[in-house]
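Heads up, one of the protein chains got dropped from this complex, but the rest are sitting where they should.
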């Protein structure tokens, strides 16, 4: 049985002797007696690897894996190319730490530099950090970048993912910053309301494209309004759409953030996922987190290093712009391998298929009596419908191994990705029709 | 869509131009027109990776995976430690070829040298080759090693695995060698019959320990008889038992062979598995296949190379001892990692658990009326019982996700490994009792 | 080596998906009808992602791996990072489809496996920390700190105790502690350490008051010492109405031996990727699980869309429920170690550190603090630098040529020319002995040929990079026009 120790009890005893000690307890003489754990630890006995394997497989069996998933809302099942998992499971990438020692970490550093470049390309921005925890924290950190002495109020569209909105609010609670929610109209941000809320004290406005309801926002108009008020414009974007949709830069955004889970990361009950943050050169020095830069080594060869560390907590301490001191390097690697494997054509295909398949499902669903689109505008690959008798219909789908849309106050939010075939969608529609007795 | 080509059609056209050619057809001017395929190839259209993944997963779904497997007969479900699959899936090991260039192949060469050593340790022998295709071919090649000018007849125990026996016979058909089957008595080789069949023309005798019926043979007595007749003694052994059972060397074998699938290889519907071959120093130069040896490099450092190649087909051609020119390096690596992960204590535990659990199942089964052991002697982790109404009982087990024993002429052959828990065995017994209405 | 963009050639296309138009042309009923994305929303030009064959892709990343260094490559005694061995069984488990292919918003009855994983991890980690409840939402250590301090803030706010504006942090603390306090809107009050690296009780007494929100403490601290006065320290803070935050960065020294909860701490974060052996992944993903006493439990975060937060919840610090697959690995690790193994791991980590420290002193190095250390120790190379000009950086860079990852450099800030070693429990005596032999050799070189140290490393794929140039003229993305 093992605690993965490399030494045997005899060896440890010999090492204690070198230290002139008799037992392990001698190592802890400085620990006050009162806090030493007396009895056995309240944990079960050690398990062998075979026991662990059987225990964990049996836990896994208590989860249901759906063969068709029509639910998104911030976590999407896209197809993950085999190259992604095979490459990122390389033990060297898996067990390395933050590349503090550039001379033996060029691989990790270069992979992050490439990630930064790809994120800049997707978003059209100038600078990217080496990733943050997820889309929600990326949004919250972006908001924090925008606060200025006289601009302290943060505007966030109501069409934002509820979790992202909650994260922004929680971060702002920490920093005692006011968050104002900009109301929606017809499933998109109410432009007039935004204009009326913007003012000289506005630090920034955050909007998601496509938004939480899957709707395409008029981001040009929103951006113009924000900039007219002198505030910063933050866009939250889904990278899986950026093979085909306008980039945040084209909309005039100052900062673009998002959740990169769709780029090769499995659903994993919510994590680990990957946040990305890119911005214009003008805001570069405010960008939190790690950044990798190119330089040369002592022989003039190209080299990569962690750079602009003057912003960071280990140097600035309480004056740092953020306390982030790790990135999601392995997830960033995952996204990079995904994007390199797909290429621009593959990513565009993802976008086009998501769009076409979602529109097909929407139109098929809307042929059913009582089912209709809740919002009138353009949507991308998520959409909200009415669905009479929602609970029963979703249960009927579940029984067939189909995870239906997500029940919201506004209706049911469906998501379709390239992973679904037409046959999958037809099956789902047939099950729903059957549930309605048609 | 892709055929995994690195070049685009435009690039290929440019390369054709460098050659002064117009089209790909120009490359095949030497191929007689009559044999050129005219129409399209009789294959389906290319599939994308996502299509392949879905197609293959759906094929896999047509197989039944049993949660409990009580069937062996040459293929056993042992627990495969996580380290085995994680280490052996390293792309470098996976995509390397035979280590012809020692300077850049020290890793593969050393891993084979270590495999050879481990196999020698398990069997107690002096020399091992770098593996062969499987246990059956190992037996056949061992037989081929023993033929001498005046000793041309091969004796094989009837208690040998039927497939191994068939492979030996097929190889001997090729070389026009006579194979004589030595009859069994009470599930083990009939010693007296062996003695009567041995003679001055006997090349060798092959026996399996434990034998096909799981029985432990009296290999000391068999070996003495064989050597008394001046023939070579070949033992087929199961390496999973060699943590606890006497080694072939202790029984006096000249050659030890076997199937190493139990050492970390999944069942995989029969392959790839791993054959091993070890022998005494006296027979070293007759050992077929690749062998890695230790030497020094031009600076005197330890180095490993493919050695004793003078035996091999690429030098000896029709005078080679065998046509084997590849080994099962990745499977050998698998076995090595397995053995290094388990260590002597772990391998002994495998043996002890197989033994105890098999004996438990046997005794529980024999409590059922009409079920009894067919053979009287000692068995290891396989055994043959009567099983009234066999087909119906096996079907009842199958319905519960249990793969029961294998139906033979002699009865039903059961196999139990360390993978099974007591609960698994109790469940199987309960299902059988229920099938009998008890 | 080349960047992946430099391997790109237009037209080396996607093989992963059948272009949907292709299927449509072949068999119109097999595919959904084409729909055009409205022009107003379409991007004007494609992102310049690489277009490479899978062969080149594979070679590229394999080359990058070869130019990296993981725990699987050798000894990695990076202080404060707990680079222990990451078990392979945990990776296998974290790759089971029935864990990876589960949507976070599936109905509860379809995710009871995931929920049990969290419930068990909470139970075991509460057993180890002496806390009453735990959240797994934070994604990393600093994120956990942030969450923990927010809990404290929410607690004070819930009592209308708005005057508590200060967080006390010892000068030996990780930079994240003051940064976290600042992010939570607190004023940071730094207090000095005693010469032997402990909290200065008098300074602490002087610092606390009705404006004290919390004390943030790492124990054992960043110089590898356990604070003997820990009960006194937490009492001083509590008596002043403040709460005590335990930075779990160094828990590996005391897990199974002593519990933060019993030391008087109210809340703590754990770095599952350090203490509980989930892999570091080149910097992430990790998990900064936060445990707290019952008084703080009502404030734990939840997911707005997925549920979980109570009425007094501080809100949410990350989407959904945290880094599930990381927690899963940590649980597998905890189950493997079990009640006896957790303590054995801690003890052995401390033993290895003390053994290595003794060997280093024997080799002629000076430790910053005398006496028994916990799981890590700090060398002070200021004397060496004065004598030979060879700095802590030079020594670290010299280690690279010997296949050993250098320790943490120039931390804690209170020691000049610091090198902080943390060997962890998963290293053998031989590995430590070999590393100490290397260190002795480097010391010899430093004295005999300091220039060799100044110019090290000599056998790595690049020499020392120009960091100043990188910072002054940032090149932070590939220039396609170069």
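Think of it as A, B and C in the order they're written, each chain with its own count starting at 1.
Basically, contacts are C-beta pairs under 8 Å (C-beta built on N, C-alpha and C of every residue); 3 or more make two chains touch, one makes a residue touch a chain.
Please read all numbers here as calculations on a predicted model, not as lab measurements.
Every shown chain touched by the omitted chain in the complete complex is listed here: A, B, C. Screening B:157, B:189, B:247 or B:385 against the full complex identifies B:247 as the residue touching the chain left out.
Between the chain not shown and the residues C:20, C:41, C:85 or C:355, the one that touches is C:85. Contacts to the hidden chain, counted on subunit C, fall at residues 9, 15, 53-56, 58-59, 62-63, 66, 70-74, 85, 87-88, 336, 426-428. Touching the omitted chain from subunit A are residues 1-2, 4-6, 8-11, 45, 47-51, 81-83, 85-87, 91-92.
Note that in this section only the chains that are shown with their structure count from here on.
Our note on geometry: subunit A versus subunit B, Cα centroid distance of 47 Å, whole angstroms. Residue positions of subunit B with contacts to 2 or more other chains are 49-50, 81-82, 86, 91. Multi-chain contact residues of subunit C, defined as those touching 2 or more other chains: 12-13, 15-17, 19, 54, 58, 62, 87, 89, 91-92.
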